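Not every chain is included here, but those present sit where they belong.
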Amino acid sequence: MKKILIATTALVATAGMAAADIQLNGSARFGVVYKDAKGSATKATTGLNTRYNLDIVGSTETDSGITFGTKIRIRSDGSETAQPASAPNGAEFTMASSGLKLALGNTSGAIDSMSNLYANEIGLTTFVGMYSGHGLSYQGYNSIGADITPGVSVKYAVGDFGVMASSHKAGTETYNALNASYTFSGWTVALGVQDVSDSVAANKAAADAKDLTALSVGGTVGSFGVTGLITNTKAGTGIGLGASYEISAATKINAVVSSYDPSASGAKNTTAYGIGVSHDLGGATLKAGIGQDAAETTIADLGVSFSF
Amino acid sequence: MKKILIATTALVATAGMAAADIQLNGSARFGVVYKDAKGSATKATTGLNTRYNLDIVGSTETDSGITFGTKIRIRSDGSETAQPASAPNGAEFTMASSGLKLALGNTSGAIDSMSNLYANEIGLTTFVGMYSGHGLSYQGYNSIGADITPGVSVKYAVGDFGVMASSHKAGTETYNALNASYTFSGWTVALGVQDVSDSVAANKAAADAKDLTALSVGGTVGSFGVTGLITNTKAGTGIGLGASYEISAATKINAVVSSYDPSASGAKNTTAYGIGVSHDLGGATLKAGIGQDAAETTIADLGVSFSF
């Protein structure tokens, strides 16, 4: 006998009765990716790319209005030579009340959570973004396997203003990060700062090299969506720009360009760029992109993504 | 608080509202298996056999009627000495519309998908079938762990006629297979052809040895169900016959015999056979079987299987 989970819209009549619930949120994509590395030594390749993702989200709300929650994820990224098995990843634990949200376990840091950081990524596989080539190292959510860099974060939002602070352990390193964001007239500006330290004195230089500052912005100009990113580390400065445009109700194009200027004298600037298109099939989305990453590899992809 | 997934029949009122859904389809079995290998060197053994299987099936339908889908499986096969843990296996991805179905990732090939190939398998653990001893090698669905032989298949059905083509990579080998089936007057005939090649020239003979042709048939004669199979490889020819009979509304018996004739001169023919019974408990099924496999091991099993 088959069990079907009902879509949310069907539950209006009963939603008020369920204080504790479990949501299953799935998504998947498959398509082909073309890569042609710089120089003639390596042959261009065309390969299959698949992704399966299922989030199991549990939550409960106390009488006083605190929401406790958990999330585990089952993700499998495949190719034409293997479709891996995937144990549920390390869990995330959350506690939220009145604009304040605490998260711990497998949870992302304040840099990874900056608004617009990943805006206007290109294509089915999001192979180029405004950050490409900037050489940033920060703590994110770990989608596959154990999380050996767990952390804790606190987020607070009041009106148009938001702040988030996070701290993650990665072996002997500690990543402390902070972001602040402000939204006005449809534009959102966010500033992120990260400080990395290492309990082993000999590793101080390597840790300091991960200190970073980032500024992101996103909004609309007429019928264009526009995003920008500036990042800075000891090693250099990066700038990214992105734009999107709705050709029709179902079709959207976007473009991104990222430039990185290393501070070392003699080191060359790098540039990454791409242009993408997505077409809504009404339940699934066709996506394609073409561009070049910071290592001057030409990449193109085409496929379909959908949620369930 | 407990969450119960409602059985499909309870959802008639809301089914039209859910374009995207997730189904959980579970099954399990447990019982005992007796094995007595040919010759007196090895003692006969009796052991516990368990299987847990949960399929998580996600799907969504576009406005234009294309259905995209995914499947992952959690399976654990146990014995009296271990009940293994089991990570969700490699995912399957599907896209279907108007009789055409594309599948990729962890997906079965055209030989494995032939109608009646597995018909009339014996007992709780399906230890003997029409194919037993035929020495066939083809690509199936991988229920446990990573799929390191992923593939792609296309299936097309129109009226009583169906075709399926598949291609799988297994290291340096490529398995290409095709099947065609036709149903008439309650009988289904299917023809399958497989060609295996290897990108390493030295492995050509080993790959060619996996080339195969198979013909299956299934239908009814009075109150008997009857199935047949003929297979051919360079190494020999196999023939299988199966039959089933409903003793009562709840009780069914079936039998199978398989004979294999190696083409090498001097090599002996092998025979496998078995007889089984299943009794429907109205929600679970008692199953038992006894027989002998192609290696002349006597096997008997008895147990219960159920779905949830």
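Order as written gives the chain letters A and B; numbering starts at 1 within each chain.
In this text, a residue touches a chain if its C-beta (ideal position, glycine included) is under 8 Å from a C-beta of that chain, and two chains touch if they have at least 3 such contacts.
For clarity, every value in this text was computed on a predicted model and none was experimentally measured.
Engineer: If you could, jot down how many copies the complete complex is built from here, 2 of which are displayed.
Structural biologist: 3
We adopt the following convention: only the chains that are shown with their structure count from here on.
Engineer: Return the distance between the CA-based centres of subunit A and subunit B, expressed in whole Å.
Structural biologist: Spacing between the chain centres: roughly 40 Å.
Engineer: Which stretch or stretches of subunit B touch subunit A in the complex?
Structural biologist: Going by the criterion above, the answer is residues 1, 3, 5-8, 11, 14-15, 17-25, 56, 58-64, 66, 68-70, 72, 87-91, 93, 95, 104-106, 144-148, 150, 152, 169, 307-308.
Engineer: Which bits of subunit A are touching subunit B when the two form their complex?
Structural biologist: Listed in rising order, the residues are 1-7, 9-10, 19-22, 24, 26, 28, 30, 48, 50, 52, 54, 60, 74, 76, 78-88, 281-284, 304, 306-308.
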